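All protein chains but one are shown in place.
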């Protein structure tokens, strides 16, 4: 027995690996074929598998909606997998055909080469607003665009110069690859800023929140969903960072959450994307999780940032 | 067992072109060789893939080696992007050296305590306890760094708490067990006669330690320190959580900085594969890999000295 044991284990492993490889090709195969069967025989139940990869900021929403989607008897045979990994990963994987949906905080054009981005179809599913936040010790409630630029470019180093207390400013920024930072720079500061020596950079909103709350004189920016009593948003040019102001277009610091597909989606993927846009989801889960519903938006914005009513 | 087998079977076996013996040996040889070949294939493919991705920054995207290794300006998203990775490289070396500076005296003292001062207690309780601590996952160290060390530094030392000092402290605690157990093993393996001879000459304990024990085990102690440094250099998450991640060479210990690992952790998911910024991160992974080779080389040299 002991002689055969290693061999047995080895074969078992091989079988496992092979089976796994086999099943993988199986699922992707079924995913692509169900698209056609679904279209050919309307009326029969939809089946297939959908893989959505990407943005960690969008993941909680897609995760929750996917669970409801699968619980719906109409879509009982569709299985949805949601994975994080970051916007860049999501766009890479959807563009290379490894995932059905690439979740992203930014327009694909900002991450991918132009010809690759062209192949992707944009599905905007929600809006995220980003608010400036500061530690209590700062003592300010409103900052103008120019003041923000001065702070983030290092021209102003103390809160007293922008109407606050005598307290040194500590910048809690995001890393240069972050989608949140790209949005903030584009719409709040109107320019790209260099990283200052000594500034802190954190990618995750949780850490930013923790640091701004704890570090005296810290300033940072967070999605609205992260704000609570412990941390209050600062007005931007006198405008509150509120859902209403974003919807009406008064508050400019917001971005779409995108779910990209490569070309037109197959039936199962389309069903999920359509489901994302139903009123039930838009008025329910989207709002519950602190995003802003896409249907409520009174303004639209394109890749270049041009606003249309 | 085999010998007591019946003769007809034995005869049949002999009639076969190959003896059972040979077949068995072949199975063993092939099985174990496959495993070794797999091992070698893995390392070759790691080296190949990381190198080919890491070189792309220079070969495909045309970033100059000089800019990457000597440039201090990391600004990949700017309109004229720049890819100076020097702040990350210095950051990595700084936290590693600092961590080794903090951890080494503590660890070696602990090892001496365990082997020279109270061997029975040290061997039975302290050593297992320390080995056990080397198994604590690095995320837990990061969590402790964020919830104990950072607030402590902020309140009692000043600055933002987060920064290169916090990173070095977390790493030093992480590598304490590594250095301590290597040092303790080395000290314990010394022949007893060495110490006894020294004591017999009337030397005090410290004289024995300082003049006899330490010089003899020095290469092994250095090996332990280098092993600890290798671990610190490659650690990602615990450091990333407390160091602050600013892409600049810090001017004080309380200032936010970055390491190669922290910038890779932060940027890898946010950038698309094949983009220039992503490739630059792979180049940093390549630097990490090359540094691993250097550490292994140093350890090998030390071991050779130890053997002599």
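We call the chains A and B, going by the order they appear; numbering starts again at 1 in every chain.
Simple rule for what comes next: a contact is a pair of C-beta atoms (placed from the backbone, for glycine too) under 8 Å apart; a residue touches a chain by one contact, two chains touch by 3 or more.
One rule holds in what follows: contacts and distances are computed from a predicted model.
Chosen from "Acyl carrier protein", "NADH-quinone oxidoreductase subunit K", "ATP synthase subunit a" or "Phosphate transport system permease protein PstA", the protein name that UniProt gives for the omitted chain reads "Phosphate transport system permease protein PstA".
Checked against the full complex, the one of A:124, A:142, A:158 or A:204 touching the unshown chain is A:204.
In the full complex, the hidden chain is touched by chain A at residues 2-3, 5-6, 9-10, 12-13, 16-17, 19-21, 23-24, 26-28, 49, 51, 53, 56, 59-60, 63-64, 67, 70, 79, 81-85, 92-93, 96, 98-99, 202-207, 225-226, 288-289.
Residues 2-3, 20-22, 24-25, 27-29, 31-36, 38-40, 42-43, 45-46, 49-50, 53, 105-107, 109-110, 112-114, 116-117, 126, 128-133, 135-140, 142-144, 146-148, 173, 176-177, 180, 203-207, 209-210, 230, 233-237, 241, 261, 264-265, 268-269, 273, 282, 285, 288-289, 292-293, 295-296, 299-300 are the ones on chain B that touch the missing chain.
Here, only the chains that are shown with their structure count from here on.
Mean C-alpha position of chain A lies 35 Å from that of chain B. Residues 24, 27, 31, 74-79, 146, 151, 154, 160-162, 241, 244-251, 255-256, 258, 263, 266-275, 277-278 of chain B are the ones that touch chain A when the two sit in their complex. Touching chain B in their complex are the following residues of chain A: 3, 6-7, 10, 56, 84-89, 91-92, 95-96, 111-113, 170, 175-179, 182, 192, 194-203, 207, 210-211, 214-215, 218.
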